[in-house]
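Can you keep this structure in mind? I'll have questions shortly.
Now for chain A:
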Amino acid sequence: MNAWKEFNKGIIKENPVLVALLGLCPVLAVTTTVINGLGMGLATTFVLLGSNIVISVMGKFIPSKVRIPCYIVIIASFVTIVDLLIQAFSPALNKSLGIFIPLIVVNCIILGRAEAFASRNKLWHSILDALGMGIGFTLALFLLSAIREILGSGAIFNIAITGNISPILIFVLPPGAFAALGFIIAIVIYFTKKSAEKNKGAK
Partner candidate 1 sequence: MTILTPILILSALTFILGLCILLASKKFHVKSDPLIDTVILMLPGANCGACGYPGCAQFAEILVKTRDTSKICPVGGNDLSYELGRILGIKMDDAKPLSCIVLCNGNKTTTKFLADYKGIHDCWAVKEILPSVKQCAYGCVGLGSCVEACKYDALKIVDGLIKVIEENCVGCGVCIGKCPQHVLKLTEKKVKKYHVACSSVDKGAITRKYCTNGCIGCMLCVKACKFDAVKVENFCAIIDDSKCVNCGLCAKVCPVKCIHLTEYAMASKKIAVKKTDDNCGGCEMPCSVKGLGEDGTLGY
Partner candidate 2 sequence: MKTFKCGGIHPDENKFTRHLSIETMPMPKLLAVPLIQHIGKPAALIVKLGEQVKKGQCIANADGFISASIHSPTSGKIKKIENHPHSGGKFVKTVFIESDGREEWAEGLNTDEIDFKKLSLEEKLKRIKDAGIVGMGGAGFPTHVKLSPPKDKKIDTLILNGAECEPYLTADHRLMLEKTDEILKGLSIIASFFPDGLKIYIGIENNKPDAIKLMNEKASPLGFEVVVLKPLYPQGGEKQLINAITKRTVGNGQLPFDVGCMVNNVATAYAVYEAVCKNKPLIERVLTVSGMAIKNKKNIKAPIGTMFSDIVDYCGGIASRTMNLLISGGPMMGKAQYSFDVPVIKTTSGILFIDEIKLAEKKERPCLRCGRCEEACSVNLKPWLLSNLAQKDVERTLEYGLNQCMECGSCAFVCPSKRDLVHWIKYAKVMNANIKAIGATERQ
């Protein structure tokens, strides 16, 4: 499989959040502002990259019986590293992401990619796949947090833009998160189905 397709698939075709619907917990929780969204996206990408590299290298040695605990330990260590780094260098982000940084460990995307892809493919492809998935995840987070921030608190990157029209506060609160993600996924399904029909028709 050529490299570009490997990388590309994570972003649009098999976007972990919008198409495969994995890892919804952090996606809903932290996307109140765009900065948080991006922060979480990058953190997850880092962990995904690290764990994919390690797992694809050690893929052969891990016996299938305990592969889940092994992957979890590897991922957990990467997550702790990221956790400590964030606490050290950007306390504001740490305060807003709160409990969700340690929870990257149980983010289904990382374990999913590790088990489904990294343990079976070569290092170079695993890295590409990790990057693709990571960027796809961050893109989805950015999209959702942008919508929620603009509608919810009338600002972007914490700079107020909507002036005197009072913002729709629900988008900052949990119900808004669920509904916004629901609408985005519906739109994605609508377009993928339409394009599928178009090229099926063309074929």
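To be clear about the criterion, contacts are C-beta pairs under 8 Å (C-beta built on N, C-alpha and C of every residue); 3 or more make two chains touch, one makes a residue touch a chain; residues count from 1.
On the choice of candidates, all candidates are chains of the complex that A comes from, given by their letters.
Treat the numbers as computed from the prediction; the structure is a model and nothing was measured.
Q: Using the definition of touch given at the top, pick which of 1 or 2 touches chain A in this complex.
A: Per the touch definition, chain A is in contact with 1.
Q: Under the stated contact criterion, what part of chain A meets candidate 1 in this complex?
A: Residues of chain A touching candidate 1: 65-66, 69, 73.
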